[in-house]
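One protein chain omitted, others in place.
Chains here go by letter, A and B, matching the order in which they are written, and residues are numbered from 1 within each.
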Amino acid sequence: MRERILILGGVAIFLVLFTYPLWHAAAVSTRAKPPQLELPAEARECVAPIPYMRRAHMQLLIDWRENAVRHGLRRVHAANGKEYDASLTHTCLGCHSRSNFCDKCHSYSGVSAPSCWQCHNESKVIPGRMQ
Amino acid sequence: MTITRKQFLKFAAASLVGAAGAKLVSGAEVVKQAAASKNGKRWAMAVDFQKCRWDQGCNQCSAACNRAHNVPDIPDKAHEVKWIWKEKYQTVFRQQSEVVNPALTSHPLSLLCNHCSSPACTKVCPTGATWKQEDGVVMMDWHRCIGCRYCMAACPYGSRSFNFVDPRPYVANINPDFPTRTKGVVEKCNFCNERLAKGQIPACVEGCSERALTFGDQNDPASEIRRVLASRYAIQRQPELGTGPSVYYLI
Partner (left out) sequence: MFEKALVGSRRYWLWVSALLVLIAIGAIFYLRQLTYGLGVTGLSRDVTWGLYISQFTFFVGVAASAVMVVLPYYLHDYKQFGKITILGELLAVAAVTMCMLFIFVDMGQPARVMNVLLHPTPHSMMFWDMISLNGYLLLNGVIAFATLSSEKKGIATPHWVKPFIYLSIPWAVSIHTVTAFLYSGLASRPFWMTAVLAPRFLASAFASGPALLILLILVLRRTTGYDPGETALGKLKTIMTYAATISVFFVLMELFTAFYSGIPEHREHFEFLYVGLDGQNGLVPWMWISTILMVAALAMLYSQRAGKKILAASCVCIFISLWIEKGMGLIIGGLIPSALGIVTKYQPTMPEWGIVIGIWSIGTLMVTVFYKITVGVRSIS
């Protein structure tokens, strides 16, 4: 009989602790803020439609990389009809800032791999380089 | 409907084969495209080391290369990274030094990747991180390299360097137009492939004020390098190994 009280009590304490994230967040009524991305100042158009970029920018980066490095195809024809240089530093960082754009989501969601910045430069692009 | 284990395994195997096959086919397409654009070139370099002034303090070639490619300057010689560097004639052509004209052998010369036509390094790379491009340049893909250093063991010329440590702290002024590398990958001269793509000559060739380095398309009979090779006798490093180097040392 005594054991039953102890067991049920233990289970109850466990459930309380286990569901802590749910009831504590509700009680304190704060919500995690989604990351605030700083959009590029000048460019109005991305190299691909935004829903596609949200979903598959990783694949686009890999495709650009493989084609540029392994097949020497450094000029890409984007979906919007324009031509771009397949360069992380010059094209992508030509519009976006690593700390105010890329890192905002990547830090929030804890996605660190692959590590581009160990090798690729973040310095500001020379004006007029991107077409 | 129930599926037996045997059927499932058969299906899984077939899917694997299909997926691998598809990847092979798509890979082949891109390569064919790239091959067509290289136009049968074979890049080569001739080193007129009798014009070289390494022994008088000049290092324009390696300085230009290191600047262009963010090659680190690491004080610990064991971990040094070098793409083009100086060496004594007697060290490079050990078995041909004894009675050769000292006016010739007293000059230092520049060593770099020989961009062989039958490279030993690309043969042994287990991931395809180094391969031979159609135009003769032996390329490195630093995204794929696992740092096994098999290519370093295979290279008969000692042309390759490994990043034993993170190189970034040892690069004085990072050139934003070219990436640095990270620790754990192998690197070497890339014949300035990124400059060749824009119609420029390699940085070392441009940087040498003595015009000791000649660069060009070996397959073009009208190129300057062919003219130079026709007018001077040239030797190569260890040609008996069958690697087919593309770097010539002019006598």
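One rule holds in what follows: a residue touches a chain if its C-beta (ideal position, glycine included) is under 8 Å from a C-beta of that chain, and two chains touch if they have at least 3 such contacts.
Model, not experiment: these values are computed from the prediction.
Within the full complex, the chain left out of the display contacts the shown chains B. Considering B:70, B:161 or B:246, the position touching the chain not shown turns out to be B:161 (whole complex). Remark: the omitted chain is touched by one listed residue; of B:148, B:174 or B:201 this is B:148. Of the residues in chain B, those that touch the hidden partner chain are 76-81, 87, 91-92, 94-95, 120, 123-129, 144-150, 152-158, 161-166, 183-186, 241-243.
By our rule, only the chains that are shown with their structure count from here on.
The centroid of the Cα atoms in chain A and the matching centroid in chain B are 35 Å apart.
Across the interface of their complex, chain A is touched by residues 30-31, 33-34, 37-38, 131, 133, 139, 141-143, 166, 168, 174, 176-177, 179-182, 193, 197 of chain B.
Residues of chain A that touch chain B in their complex: 65-67, 69-74, 89-90, 114-115, 118-121, 123, 125-126.
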